[in-house]
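After the structure tokens below, expect a handful of questions from me.
Missing here is one protein chain; the remaining ones are kept as they sit in the complex.
Going in written order, the chains are labelled A, B and C, and every chain counts its residues from 1.
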Amino acid sequence: MEAAEHKAPNYIAIWGMLAILTVVEVAIVYFRLPRRLTVVSLVFLALWKALLVALYFMHLRFEPKRLLYIVLAPLPLALILVVAVMHGFRGP
Amino acid sequence: MTAHAAAPSVGHAAPAQGGVGVYTQKVGMWVFLVSEVMFFTALIGSYIILRWGTGAQWPDPRTVLAIPITALNTFILICSSVSMVKAYAAATRDDQAGLKKWLLLTVLGGATFVSVQAYEYHHLIEKGFLPSSGVFGSAFYTMTGFHGFHVTCGVISMIWVTVRAFRGRYAGGNYRGVETIGLYWHFVDLVWIILFTIVYLI
Amino acid sequence: MTAHAEAVAHAAHDDRSFIRKYVFSTDHKTIGIQFLFLSLFFLLVGGLLAMGIRWQLGFPGQAMPLGGWLPQSVAPGGVVAPKTYNSLVTMHGTFMIFFAVMPLLVGVFANYLIPLKIGAPDMAFPRLNMWSFWLMIPSGGLMLASLFVLGGSSAAGWTVYAPLSATPDYSGVHLGQQLWCLSIVIFGLSSLLGSVNYITTVVNLRAPGMTWFRLPLSVWALFITAVLAILAVPILAGAVIMLLFDQTIGTHFFQPDVGGQPLMWQHLFWFFGHPEVYILILPAMGIASDIIANGARKPIFGYSSMVYAMIAIAFLGFVVWGHHMFQSGMNPTLASTFMVSTIVIAVPSAIKVFNWLGTLWRGNIHFTTPMLNALAFVSMFIIGGLSGIFMASTPVDMYIHGTYFIVAHIHYVLFGGSLFAVFAGIYFWYPKMFGRQMSERWGKVHFALTFVFYNLTFFPMHILGIGGEMRRIYDPTVYDFLRPLQPINVFITINAFLLGLSQLVFAANFIGSLFKGEKAERNPWRDTGLEWTTASPPPHGNFAETPHVYHGPYEYSVPGMDDDFLPVTTPPTGRAA
Partner (left out) sequence: MHWWFPSNASSVGGQVDSLFYVILYITGAVFVLVEAGLLVFLVRYRRRDGRRATYVEGSTRAEIIWTTIPAVILVSLALFSQPLWSRIKSADTYPPNADHLAVEAKQFEWRVTYPGPDGKLGTDDDFMQKDELHLVVNHDYVIDLTSRDVVHDFFIPAFRIKQDAVPGMLIKVWVRPTVVGTYELACAELCGLGHYRMRAQVVVQTDSDYAAWLRSQGQATSSAPAASPTAQEGTP
């Protein structure tokens, strides 16, 4: 029932991937792309990196589904909070 | 229930009815991490909200913060995450030498990260960028400060785990302690990935 | 079953030292009882503060009885000063919510009941559990200390709205507010450790046969409450830390002049605050469900819909926080969204009320003291729930927001709801906790006095609110339109004092029964639950051998059986376990 049952992922490859993504992020900032494009691509890259860490380093990919539900529970709430408050301020 | 009952640091182990099929410390750590997600939501969310509300007056982080050195620091933290996961892999194989080596590297990585952050703070404060320097200063120091606090706690517990490893407490495939602390460690790394992007880059 | 053999060995000869057994104990039962004494003490503190509030409102500007004993800066000539009044209001709310009702419901009953009711020898992390209690000492201590520091305690209301709370110049409170923040952060840590424990214990330590849908509703409620706490309390901790930094290191999170957002405090606070309301009522619902089924000698009506209703309340509880902020200057379109979600959350609450009525229907109702309190919970929760509908409607809320109508509503939910359930729970599980029965006769006297004076105190507050009386007003007679309402205030004050005095009956019964109470048997209420299959009080390790569960939690009056209850451990063949 424990983690030992699955084949260990190639941690060094994921490490390389994370390093490359970080370099790309910093490069985007210094390229001074249009603001919106910068924000969208940076958020995308950050989520990609976060997902790599969660799925492989924290081996969520190999855990039972029910644990995954526990882990995912706070994310919609966090999103609701931030989005609602951002729109809570009165328009000009 | 022989191997499973041998879990350390729990008073009693009872036969689980179903559950999520995961041992107790791991469930506990994940539940704790869920609450940590909400804690950082309060901090990161406030940053996003304040920045959204302030609009164009927000300073460009590139002009205030030193991005290259922080990018390097990010890399160091990612490295320590890899060494952590290597330590866990060594523990599952009962490779005691590997476990000790990778744990030491992890402690080193975490300590380096905190030191670089302390240096960065020192540098910024000398430049006159303080927690009272506008909303950006407030949010920057609170967010990175609390992340640094988490890393520091992580380093301290990692030292404790390393000492235990040298005493042979994780021998014989008893990797649970290493895995549980590793989850915390990776979580702190994950938060930094988000923080670095939001505070330094965007 | 090595672990259980160990537990049994423990039970047989308990060789823990005095300190390990009674002070720094990791036994969930001891910790639950420690929480009970601590939170009853804070209930007393909060109640005394309330008496101060009521005196000033009933007899504004007159010297308080014994008020001459207070320092001149607090009560010149025995008369409550305006700032003291604001402190009283703030600290009454703070103590009652964070240090009395929440630990009474969660600290006491979650700790004491969860392992016993699911058949576990202890919590998943007994040592963390001990820390969860011992962190309450510095937390409560700091909060108490803040009453005595220079500048007084926090005076910005229990909701500590920024920037009044964030800027000492505005409130005149310096150290008091900082201690408040520090105390709440430590409280958050304590609550977090407790909740991690409760969740993990319920998930992983259920006895064989104790499936999710055989869990008693009290355990379901406490589990869902712990989930709410895990998700909501960290937001409060984060917000309070920002507030603390605003006061101490000069940050500007809630200071509008440099780009901070005062409304952000309200959003963060109520994102915690509304789930907190359900943290305070869900365990009460669970406790009342257990006791009502026991008192009516009937299975709970619609067990699974009760569970789903609680899950729905928990989820919806996170998307209704804006209804505390309808008049706050929030975008009115967003307010409409919150109105709809608020209206929707009333439905599961209604389902629960009807299910309790359905449980009583065609029952054989035993009017024991716990049952009377549980019934009072239901009938008072109906009033509290219905008065909430007025606030959900945004235009009506525009008038009653911030008036005594709100005060009446919150007390119908938190006192009429939660506290009656707490009393029910204490009367019900006292024999299990201490091995002695509380006096039924004095219990009924206490119940009758509390029920009557409680209603005479809080029901007229609805009328005050409709008359437009604002809450947190030091002297309502300043306003012409409030002066005619003053007789109601006098009436409320007198009844509030009588309500306070009635609690002496409870105190005497509680303390007296510790020494003089009739020795309790294993199962004095003829209940089906697992906790009643072990000794009263249960030994260290709880059960002599791992219990096995064969039935749902509420098998009362099963046809064809001699007894009118079927313990969950009785094997289906009828043979004794």
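One rule holds for everything that comes next: a residue touches a chain if its C-beta (ideal position, glycine included) is under 8 Å from a C-beta of that chain, and two chains touch if they have at least 3 such contacts.
Since this is a predicted model, take the numbers as computed values, not measurements.
The missing chain, though absent from the display, is touched by one residue of C:44, C:63, C:353 or C:544; that residue is C:353.
Touching the missing chain, out of C:363, C:529 or C:547, is residue C:363. Taking the complete complex into account, C:261 is the one of C:261, C:289 or C:523 that touches the chain left out.
Residues 60-61, 82-83, 86, 89, 155-157, 161-164, 167, 170-172, 256-257, 260-263, 296-299, 301-305, 327-329, 332-333, 335-336, 339-340, 343-344, 346-347, 350-351, 353-355, 357-358, 360-367, 375, 378-379, 382-383, 386-387, 389-390, 392-396, 398-399, 401-403, 463, 466-468, 470, 472-481, 484-485, 487-488, 556-559, 564 are the ones on chain C that touch the missing chain.
Assume only the chains that are shown with their structure count from here on.
Taken as a contact graph, the chains are fully connected, with every chain touching every other chain. This structure's chain pair with the greatest number of C-beta contacts is B-C. Inter-chain centre distance (chain B to chain C, centres taken as mean C-alpha positions): 34 Å. If you average the Cα atoms of chain A and of chain B, the two centres end up 15 Å apart. The residues of chain A that reach two or more other chains are 73-74, 77, 81, 85, 89, listed in rising order.
Counting partner chains per residue, chain B has residues 20, 22-23, 27, 31, 34, 38, 41, 45, 49, 53 touching two or more of them. For chain C in complex with chain A, the residues that touch the partner chain are 227, 231, 235, 261, 263-264, 267, 271, 318-319, 322, 325, 329-332, 334. Residues 1-4, 8, 11-12, 14-15, 18-19, 22-23, 25-26, 28-29, 38-39, 42-43, 45-46, 49-50, 53-54, 56-58, 63-64, 66-67, 70-71, 73-75, 77-78, 81-82, 85-86, 89 of chain A are the ones that touch chain B when the two sit in their complex. Residues of chain B touching chain C in their complex: 1-2, 5, 9-20, 22-24, 27-28, 31-32, 34-36, 38-43, 45-46, 49-50, 53-54, 57, 130-132, 134-135, 137-139, 141-142, 146.
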